[in-house]
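Here the complex is missing one protein chain, while the rest keep their positions.
Up next is chain A:
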Amino acid sequence: MTDHNMYSEIILMHNRSGHNRHALSGETHAERGHNPSCGDDLTLHLRVVDGIIESASYTGSGCALSQASISIMIDLITGMDLDSAKNMANDFFDMARGETISPEAEEALQDAMAFQNIAKMPARTKCGTLGWHCLTASIAETTADDVN
């Protein structure tokens, strides 16, 4: 039995509001993330201009945790440069693995800290990290593009 309540107000609010769930005009990146075992199937859309995430959104379907996580992430990374977004993703992954992260990182993650107990729910960790994996994959592509 799990006691920690993952279904906090902030997660349910993001799951319901859908304010980040839409297509994105002028997108430079679309990264699909899929958890075959549970059917979460989300696509992260980014519009990156001069190394800055100018706008972001997601489309697709998934459980409340996967949708809330990607939506909270979108609120956080909008306006951020790619390096900072990548660092934030790494902090999130550390947290999702149950590792201690710095107070500064905790503060920066803001609402995403609602997922700090997800490490205790091994069956659901991948729901919380799906959107962040889409983000790091998008950033890796951008970096590769720059090299080429």
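As a convention for this text, a contact is a pair of C-beta atoms (placed from the backbone, for glycine too) under 8 Å apart; a residue touches a chain by one contact, two chains touch by 3 or more; residues count from 1.
Convention: contacts and distances are computed from a predicted model.
K.L.:
Report the protein name recorded by UniProt for the chain absent from the figure; options are "cysteine desulfurase", "Phenylalanine--tRNA ligase beta subunit", "ABC transporter permease subunit" or "MarR family transcriptional regulator".
P.N.:
Answer from the record: the omitted chain is "cysteine desulfurase".
K.L.:
Touch as defined at the start, partner being the missing chain; which of A:Ser61, A:Ser102 or A:Thr143 qualifies?
P.N.:
A:Ser61
K.L.:
What is the set of chain A residues that contact the non-displayed chain in the whole complex?
P.N.:
Residues 1-3, 5-7, 12, 15-16, 36-41, 61-65, 121, 123-124, 127 of chain A touch the chain that is not shown.
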